[in-house]
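Note that this complex is displayed minus one protein chain, with the remaining chains in position.
Then we have subunit A:
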């Protein structure tokens, strides 16, 4: 029998879903790799989604609508975007079963443990199975951590590849074995490769970009992203076997001040020259830019992305000026 596909709206403890023999599907990745992601955004608008709502949410809605084999969705109701609430409701309207998952704002361990246990109840799995899944996934995560290390320490990896392998750790592309083979092949190809020559080292912080040509554009101009903040967090880069602690250390769903601790540490360690702070149009995280600007002592370019999938002329002009400024 084919395994049940379970949609997710951002990184959740996928160990639980895998332990239940189900296949997690990160709807973000399905949306953005669609041949016409812009069309998906338009479909949601035709269905009644407002124009001034983040394109990611609209893309997720249409993606869920398209993939009717996904009848269950784990949605992050706290710690991600509050628009997810309405996304859940509109999907419930069309018969999708929604399982809410909330990251506690204050990173409270007991509350987080309770959320994970409730998720385990819904999927009918115990800790032994979940920890078994974690061990399997950690084997792959460690290899992706190595890709990240090779990015900033050995200068062997492009910003896009760094983004891609890390971002795919949210669901392991629904097939950990196949994804691991991809990772292995990529690592094998890096052996013997010469170091990259971009002089300017950049950090990319914020949610993953809705446009996919950002990294190439930067590299054509002699700058390379050596730190993708959120994407790296999706790999849960913390050496602990305690699953609850793992998702408590995971910075993305918690407040900006906790996220900044990771950002400050990494930009220092990776000898970054400038920071690109990406915020999606209409996202509450745009407000946090003022905190980022006060706390980081590095040149910052704030980028706003709206529709998929290419950089617009204004954004390119701003990137040009920023790179020029760092030279």
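Keep in mind that, in the parts below, a contact is a pair of C-beta atoms (placed from the backbone, for glycine too) under 8 Å apart; a residue touches a chain by one contact, two chains touch by 3 or more; residues count from 1.
Methods note: contacts and distances are computed from a predicted model.
K.L.:
So which of "Cbb3-type cytochrome c oxidase subunit", "CoA-substrate-specific enzyme activase", "Hydrogenase formation protein HypD" or "Autoinducer 2 import system permease protein LsrC" is the UniProt name of the chain that got left out?
P.N.:
This omitted chain is identified in its UniProt record as "CoA-substrate-specific enzyme activase".
K.L.:
Determine which one of A:47, A:287 or A:325 touches the chain that has been left out.
P.N.:
In the full complex, the listed residue that touches the missing chain is A:325.
K.L.:
Just to verify: which one of A:196, A:270 or A:316 makes contact with the chain not shown?
P.N.:
Within the whole complex, the residue contacting the unshown chain is A:316.
K.L.:
Hey, which subunit A residues sit against the chain that's not shown?
P.N.:
Spelled out for subunit A, the touching residues are 299, 304, 306, 313-314, 316-318, 320-325.
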